[in-house]
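Of the protein chains in this complex, one is absent; all others appear in place.
As written, the chains take the letters A and B, and residue 1 is the first residue of each chain.
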Amino acid sequence: MHLFFQELLNGLVVGSIYALVALGLALIYGTMGVPNFAHGHLYMLGAYVAFAGVTIAHIGYWPSMLAAIVVLALVGVLLERLVFRPLRNAPEVNTIIAAVGVLFFLQQFAQLLFGGDYRVFPTPYDKVVHFGGLVATQQQLIVIVAAAVLMIILFWFLKRTLTGATIEAVAQNRAGAALVGIDTDRVSMMVFAISAGLAAAAATLIASINLISPSMGFSVILKAFAIIVLGGMGSVPGAILGAFILAFAESFGGTYISTSYQDAIAFAVLVIILTVRPTGLFAKGT
Amino acid sequence: MSTTRSAAEATNGAPLLDVRDVTKRFGGLVAVDSVSFSVDAGHIKAIIGPNGAGKSTLFNLISGFYPLTSGSMSFDGEEIAGLPMHAIARRGVARTFQTTSLFSHLTVLDNAMMGYRMHTKSALFDVLLRTPRTRREERESRERAFEALRFAGIEPFADRVAGSIPQEAQKRLAIAVAVASDPRLVLLDEPVAGVTSEETDAHAELIRTMARRGHTICLVEHKMNLVMGLADSIVVLHHGRKIAEGTPAQVSADPAVIEAYLGAASHA
Partner (left out) sequence: MRRAFWIAAALVAVGVPLLHPNSYVLDVIAKAYITAIAVYGLNVILGYTGLLNLGHAAFFAIGAYGVALLEKNAGWPFWPALLAGCLGSVVLGFFVGIISLRTRGNYFAIFTAAIGVMISIVLTNADKITGGNVGIVAIPPPPNIGPVSFADDIPKYYLVLAILVFAVAVCALVRNSLVGRTFVAIADNEDLARATGVDVPRTKLVAFMLSTFLAGLAGGVYAAYVGFLGPDQSGLDVTFQQLLFLVVGGIGTISGPLLGTLLLEGVSQWLQGVQQYRFIIFGPLLVVLVIFFPHGIAGGLARLQRRIAPRGPTPSARTANAPEAAAS
């Protein structure tokens, strides 16, 4: 029973991170139909910006996270403007190829600045907390709480503000939204900024639990795709649900079945879903 | 195409295409509602109706592009409902699409050769080993393709990329691709949409020539004057239902048809 609760906690921590990453991917897919294969590398870059804030600029943990969010939001805007907007009417495959170019660049850029080795991300919250017989680090609790806060803010923004409503409108019908006078280009830039910012927050939160490296984006991106396929591609609640389902499957699967194939669970889920439903779960328009 | 079939030889009197109680629902919307009609070999049949009458949907059902919700269709005496689109095509049903649909990055000649592809059997291994069969079929395809291009009057464009030739020539190419397969039945979806009136006359003549060569024609059309001068008989659809069928003269005198068209016009 003890092990069970420990895995439950791990699942919650990992699920929170997955949710933040997958949300960004789902938002972009939902509004633009772009599968952003560079999203994992934005997450990686976010971790390094925060890392620089903590270890080089010494501005402290939270300001570093804020800096990472802001920098990545700007990077997101640049990407939309310079890479994805010119490809809006190009074949889908070209968009994926461009994203591959971006991720190659980001990975070696990070490698050039910080080296290719794994780095430890220092955290001020490394104390251990006991609840009865259960053990958690402060950082784990921070991940869960901070991710929940970010998701609540995002929901409030999407559902309760006018700007958020324009995003929802574009997600539902891009052409229709343009017809009623919504500036879809502005919405696209905003969505990229939010998406990259969320990835940066997620990366900073988990960085001190895992290690960071320039290739950390690869392991994340396909899991995030598995999650949004599970959650219905462009759906925001679906992405969150999918993230926690995958995280629990991984943490319990890793404990009770096999640790070496833990990472394969996401891909097995993806393959099974697309085998049974080639257009994805809850696909739009079917 | 070299063979010109006579209507009688093709069918022994039974219709070439027989559509029975065909229905198509999209969710709650009934796009085609229990429509029945038949097309006799060698004839030109037109399907007309106001916008949203279900004409294109009906074509998409006959060609197998959409599955039927219910009903049956037989072609040359054999049931074709439920067959995949390529299987229906291989039985001799060619079609064009409403918005001109070509292999726009291929050459005009390659487009026409694709039309004949269903009559060739070359598979990967034939191609890799350059078997006599594949050489023969390659030659045959080219000949048939040129024939189809000549027929459609666009042979001079043979070497051009299909997407780069004039709009009207693209419409002719779509017909050439259909004709290259030597089909028994050709479904033409609004063949003269977006074409000037002089060009419309030339297209009408092309369609008549197709019929004379033994291709049975079924066309969906908006332009009444084209249909009246061309079709042997007409089916009128309105809100997915057949409201009239008969010769051009009968149909144009039918009060239900006039009502449907006037009604549509006054709403527009």
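By definition in this document, a contact is a pair of C-beta atoms (placed from the backbone, for glycine too) under 8 Å apart; a residue touches a chain by one contact, two chains touch by 3 or more.
Since this is a predicted model, take the numbers as computed values, not measurements.
For the options B:Val35, B:Leu61 or B:Val177, the residue in contact with the chain missing from this view is B:Val177. Which of B:Val30, B:Met118, B:Ala193 or B:Ile243 touches the hidden chain is settled by the complete complex: it is B:Met118.
The chain omitted from view is touched by exactly one of B:Val39, B:Ala53, B:Ala94 or B:Ala169, namely B:Ala94.
Listed by residue number, the positions of chain B touching the unshown chain are 63, 65, 84-86, 89-90, 94-95, 97, 101-107, 109-110, 113-115, 117-118, 120, 122-124, 126-128, 130, 134, 137-138, 141-142, 158-159, 161, 177, 181. For chain A, the residues touching the chain absent from view are 33, 35, 82-83, 86-87, 90-94, 96-98, 100-109, 111-112, 116, 218, 222, 225-226, 229, 260-261, 263-264, 266-268, 270-271, 274-275, 278-280.
The rule is short, and it goes like this: only the chains that are shown with their structure count from here on.
If each chain is reduced to the centroid of its CA atoms, chain A and chain B end up 49 Å from each other.
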